[in-house]
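Written below as structure tokens is the structure these notes are about.
With one protein chain held back, the other chains of the complex are shown just where they sit.
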Amino acid sequence: MSLNEIGSMVAMQGFSGLSLFTVLLLMALGLAIIFGQMGVINMAHGEFMAIGAYTVYLCSQLTQNFAPGLREVYFVPAVVVAFFVAAAVGYAVEVLLIRRLYKRPLDTLLATWGLSLAMQQFFRSFINPKEVSAELPEWLLGAFNPTPSIQVPKNGIFVMGLTILVSAGVYLLMLRSRWGIRIRATTQNRIMSSAVGINTDRVDRFTFALGCGIAGLAGAAFTTIGSTGPTSGSLYIVDTFLVVVFGGAANLIGTIASAFSIAQAQSLLEFFLTSAMAKVLTLLTIIIILMIRPQGLFTTKVRT
Amino acid sequence: MQLVSTHRNRALRGALALVTSGALLCAAATLSGCNKSSAAATGDPGASKTEKLSAAPAATERSTEASGAAVLTPPGLEKSTAKASDFPTAKIMTTGLKVDDDSVTVGILHSTTGTMAISETGSVQAEKLAIAQINALGGILGRQIKVIQEDGASDWPTFAEKARKLLVNDKVAAVMGCWTSASRKAVLPVFEKENGLLYYPTFYEGLEQSKNVFYTGQEATQQILASLDWVNKEKKAKSFYLIGSDYIWPRTSMKIARKHIENVLKGTVVGEEFAPLGNTQFGSIINKIKLKKPDVIFAAVVGGSNVAWFKQLNAAGVTAANQTLLTISVTEDEVLGIGGENLVGFFSSMKYFQSLDNPNNKSFVEAFKKMWGEKSVIGDVTQAGYLGPWIWKAAVEKAGSFDVDKVVAASPGIEIKIAPEGYVKVHENHHLWSKARIGKAKADGQFEVVHESDLIEPNPFPKGYQ
Partner (left out) sequence: MNLLSKKLGKSDWIGVLVLAAIILVLFPSVFSIFRLNLIGKYLTYAFVAVSLVLLWGNGGILSLGQGVFFGLGGYCMAMFLKLEASDPISTKIQSTPGIPDFMDWNQITQLPFFWKPFYSLTFASFAILLIPALFAFIIGVAMFKRRVGGVYFAIITQAVALILSVLIVGQQGLTGGINGITDLKTLHGWDIRTDSAKYILYYVNGGLLIGCVVFTRWVLSTKFGMLLLALREKEDRVRFSGYDVANFKTLAFCMSAVMCAIGGAMFTLQVGFMSPSFVGITPSIEMVIYTAVGGRLSVLGAVFGTLLVNFAKTFFSEEYPDLWLFLMGATFIGVVLLFPDGLAGVYERYGKPRLQKLIGRRSLKPEPSVGVAAFESGGKHG
């Protein structure tokens, strides 16, 4: 096998790793915002992702049935709609359920697990118990060929672009906007913030809705990679939590770093071993590192 | 200073947001026809469990698309004139199963939820169609067939538990059920201990033969060996990359395939991979395959993973133009989920394709679509599921009894001439004589049949392959 081929293999494998990284990061960003900033464990996070994916699927069905001409262009608006639908549901859930459980993280865990079961059944009963796929537009199918032997999947590029956009957006929001100041203030010192006049309840709701909205975006991105079923959300939930916990829950840089390392490690191991062993080894390594450094890779020493 | 909003206001806003988003989702779902087609396609498992599948299925909640007329029956079959009084219950049922003077109860045990639902729903529909047709033609021994349906939920322990319930609690006369080999292995001890009767519709790896099971799908020699021989002859294939989902059927299939490739075809296996059931990340595996450049990718990926596998293959630039792919686990049911455009030009080895051109199949497809909707697709396992009730009926009538032992004794040699695949015959080893066919996938989700073998004798224990 020539050096050229090895080179292109490395490039493609590296790209697989990057692909997995963006997937993990999109999922983890939403959770990091919720868990890191609010200390709320949302076991239903996977189902918010599924909401996003189903929204895109439904938009695809609508387009097919009513406006077939829009087939090529419906996708991006569908993704945006997915964000808002997931955020709206997140908002509702926060008001009805989460706000009563702020002081009790373990109970939040259980309650949101129950919520995830109910949501899964909702998908099963009202949308479709079988797995479904959105019809992807032409420009998302197939691969780029930068060189004859390197093939870069187009949907991977799309997901990566989306992730960069979302990360930039979150960065701008958190560190450069008024809302960001309010969120960070509430995290650091809730009592002082509300004494200073920030409506902490509203900030909480907004943060939760934002986190769920990002989860919806992640789900929308996944429709390019695989199918969506009622239990799709639960496939990712533990990985997402580990990424967030590993990265140090309060920090977005930490989330990015942890998603990157976990993705590359798993992808590389998968190439040399079987996928089951790769997963086991990756998880074991994470746990061992967490035992040595329980607060995660990066931490900010701020907690109420 | 504005007062902080009251609890009630906030709760109202929250509820409003929830209701709005829920309504949006439901509205979109109904508008896009999801609800209706899914209810028809899945047979609405929430509806009543025990019901008599009469000649007018429109009466039940199930076939919302049926026009209200009677179910279409296979042409050439006449209504049976047998009367229940000709067959007194005491004589035809001596082991305490649920048979009375005007009905007999059977069980249907498939996954209507979980990762296998995409594949098993078709079997349920076919079995119910067959039973409805049999009932319309007068039933068996003058009795109508009642059905109790249970959901295995893609979870093998649940299959075992529901099987025990059907046999011990409900005392059904026969069960049409299971799809994966894992579910079959889980229920096998139950059927053998309780002396039940199972009609198992899926193509599987063979290496099994039980008194209490009839295997209406192909076993390995009828599917794997025939297809490997074909691709070796037609495409001069010498190097193979084997990939499957990680459980007994793909593992055993690949073991058999490897032996055949290495010993008989004198080819080489350049790689072998197994991905967990439900896995959706195939990037690394695809890269490995590209590295090895096999003549043929031989795939046995199952259930929902199929969608991710083919989508990612496509996204990685692997298409029929530059790579031959032969799969033994994709039927029209899976293509519906995967999307025909991702499969164009790949080959699938089955004994039945919906596009088969014979009179039996034409009327079968017509009857199926009438009962379950115009958009229905019919895969290989669906057809095999359809055969189950007919074989049972023939055996019962030949034995003149519903007793399991007598039915089993009467079964070998039974021929089904109305089979949509053409013709099948029951072998002594409880498998079926059938043909192997190779189909080439088209963009519309159907297959073009490019090869058809002769009738192959089933041989679940081939020498040299164990």
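Order of writing sets the labels: A and B. Residues in every chain begin at 1.
The rule we apply is simple: contacts are C-beta pairs under 8 Å (C-beta built on N, C-alpha and C of every residue); 3 or more make two chains touch, one makes a residue touch a chain.
All of these numbers come straight from a predicted model, not from anything done at the bench.
Across A:Val89, A:Ile183 or A:Ile286, the single residue that touches the chain missing here is A:Ile286.
Here the missing chain is touched by one residue of B:Ala182, B:Val231 or B:Ala399, and it is B:Ala182. Of the options A:Val89, A:Ala111, A:Val159 or A:Val203, the residue whose C-beta touches the omitted chain is A:Ala111.
Although one chain is not displayed, its contacts with chain A can still be listed: residues 39, 41, 97, 100-101, 103-107, 109-111, 113-122, 124-125, 234, 238, 241-242, 245, 274, 276-277, 279-280, 283-284, 286-287, 290-292, 294-295, 303.
Although one chain is not drawn, its touching partners on chain B can still be listed: residues 45-46, 49, 112-113, 150-151, 155-157, 160-161, 164-165, 168-169, 182, 185-186, 188-189, 193, 205, 207, 246-248, 251-252, 255, 276-277, 461, 466.
One rule holds in what follows: only the chains that are shown with their structure count from here on.
We define each chain's centre as the mean of its Cα atoms; on that basis chain A and chain B are separated by 35 Å. Chain B makes touch with chain A in their complex at residues 4, 10-11, 13-15, 17-18, 20-22, 24-26, 28-29, 31-35, 38, 41-42, 45-46, 112-115, 117-118, 121, 246, 273-276, 278-281, 283-285, 287-288, 290-291, 304, 307-308, 311-312, 314-317, 337-339, 341. Interface of chain A with chain B (complex): residues 1, 5, 9, 12-13, 16, 19-20, 51, 54-55, 58-59, 61-62, 64-66, 85, 88-89, 91-96, 124-133, 135, 141-143, 145, 151, 153-156, 199, 201, 224-227, 229-231, 235, 267, 270-271, 274-276.
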